[in-house]
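Note that this complex is displayed minus one protein chain, with the remaining chains in position.
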Amino acid sequence: MSTQSLISRYGRLTIFMIPIGIAINFVGGQLALLLKLPVYLDSIGTILVGALCGGIPGALVGLVSNGINSITSPPTLAFGILNVMFGLLAGWLGRRGVFTVLWKTLASAVPFALIGGFLGALITLWVFGGLAVGGGALVVGALMAAGLDVTTANFVAQVPMDFLDKVPTVLAVYVVLRGIPRRIFAKLPLGEVYLRAKGVTPAPVPTASQPTPGGLR
Amino acid sequence: MDLATLRDVTFTYAYAEMPALEGVTLQLQRGQLYGVVGINGSGKSTLCSLLRGLIPHFHQGTLEGTVEILGKDLGEWDAAELSRTIGCVFDNPFTQISGIKDTVFEEIAFGLENLGVSRSDMLDRVTSVSEQMGITALLRKNPNELSGGQRQKVAFASIIAMDSEVLVIDEPTSQLDPQSSHAVFEIIADLKARGKSIVLVEHKIDLMAQFADRLVVMRSGEVVAEGPTAQVLASPAMDAADVPRPEVTDLAFALEAVGKGLGCVPVTRREAEAAIATRMRGTQIHADRVA
Partner (left out) sequence: MSALSPEAASAPSGGTFDGVVSHGNWIRDMHPLNVAVVLASISLLALATPRPVGLVSGCVAFLGIAVAAGVGGSFARLYAKLVVGVGLVLFVLRAAFVHGNHVLFELGPLAPTWEGVREGTTFALVVMALCGALTLYFVLVPMKTFMLALELKGMPPQATYILLASFQAITDLGRSARTVMDAQKSRGIETEGNLWVRARAFVPILAPVFITALNQTEERAIALDARAFNSGIPHTHVLQLRPAPAWERAATALTAAACLATIGAGLLWT
């Protein structure tokens, strides 16, 4: 019983992953700005934590990220729901092993972009009447000037733009996931998915089959 | 009641090929300062994790044999109680800072806050510990902006402020200069003098020779020797484990090898100085006689 309490207590690497996920969202976004990339890349941490720890921690990363961001850029708050959805979806996909295979990971950019594009467009329409801030708004404005109505302009602009953002995002997630050592996976809620994909059975092998002193940890 | 009793303990980390500890049988007494030495990968840190209860509950794997901490089986310990009873400091000063406090004062107080220590006690303890560690000048600084060495001192101060009965300390001086390292060892000796039981992993063998009561020598997951420091340092187990001896001990062995042994095996500078002084006086008397 006390063993159980020890396990449940230490099983919580998750609460230490959440702040890192939030920081990853920020630093990814900042670097995208610094490199003058035309994409946001500010949901890598959300998807990463969702993929490793499950939907709820992922959603939390998204929520807090947008909350913190809103201190300096309040309109971000309105789009918090997107980042929450990314986290939930990443958890759902992660559990199904999507992020263990490169092509499946790349394919996941489609649902992420659909959520980001459609929901993003809807929020822009509902909260900002179709014209929010950021590079996207200029494209929307240009499309409107070209004769599209505000609703169409938002969907036409935002869905492809979000796809452009999500492909490098999920690629970064994939690269990072491949770099995480086994002993960290072993302490994360969805770690087993990745360990199984690496062909590792959760039971340790006590026999010395390879002469590696100290063993691989 | 002993500090820890390990009987034929073998531990293999999950997903590892080889056991990190193999057939370890060890009895550690209370109120002693145990030094643990061995080359990298010899199992020192794994031993610390075990004593601290991180194995097998945090680091999964297979644990065989029996481990008793303060007379109670490891599995029967309440987790929170174990972490209160056994303080732990490890080598990386960067991850040991909580990351949620913006002054060193609050950083040191953090552990006390978590223990529910009253505010006035907290202020007293933080003040006295920081005086002891010589870091009062840092108290108002941001712990996240300090150098590695300063962080290491803060991390150490934070743990000793919590005043636990047992301390497991893994390379507390990895980022410190010789002077600060010596100061940290003085503090560790002082803690022992106040009745704490201490298990200390450290590469600086000269300091170990001077301060540790007993030494545990490890090699590829096994304990190859355990006993009084001077005795262990002079034993062949040190060679077997590839652990260097203190300079003065090597010197004594070298003299012995050429037939000019000091008549004892010094392990600290002071002992060596005494032995050499005696020899010099002897030589002087001898020389006087010849003259």
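Order of writing sets the labels: A and B. Residues in every chain begin at 1.
We adopt the following convention: a contact is a pair of C-beta atoms (placed from the backbone, for glycine too) under 8 Å apart; a residue touches a chain by one contact, two chains touch by 3 or more.
Keep in mind it's a predicted model, so treat the numbers as computed, not measured.
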For the full complex, contacts between the hidden chain and the displayed ones involve A, B
Answer key for B:Gln96, B:Gln175 or B:Thr229 versus the chain not shown reads B:Gln96
Where B:Val36, B:Leu146 or B:Ile159 are the choices, the one touching the absent chain is B:Ile159
Checked against the full complex, the residue among A:Gly97, A:Pro111 or A:Gly141 that touches the missing chain is A:Gly141
Residues on subunit B facing the left-out chain by the touch rule are 54, 58, 79-80, 83-84, 87-90, 92, 94-103, 105-106, 109-119, 122-123, 126-127, 136-137, 139-140, 142, 144, 155, 158-159, 162
Residue positions on subunit A contacting the omitted chain are 9-10, 12-13, 15-20, 22-24, 26-28, 30-32, 34-38, 41, 44, 48, 60, 64, 68, 70-75, 128-129, 131-133, 137-138, 141, 144-146, 168, 171-172, 175-176, 179-181, 183-184, 187
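Convention: only the chains that are shown with their structure count from here on.
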Distance between the CA centroids of subunit A and subunit B (whole Å) is 42
Residue positions on subunit B within touch of subunit A in the complex are 10, 12-20, 41-43, 53-54, 57-62, 75-80, 99, 220-221
Within their complex, subunit A touches subunit B through residues 2-3, 5-7, 9-10, 19, 182-183, 186-187, 195, 200, 202, 204-206, 208-210, 212-217
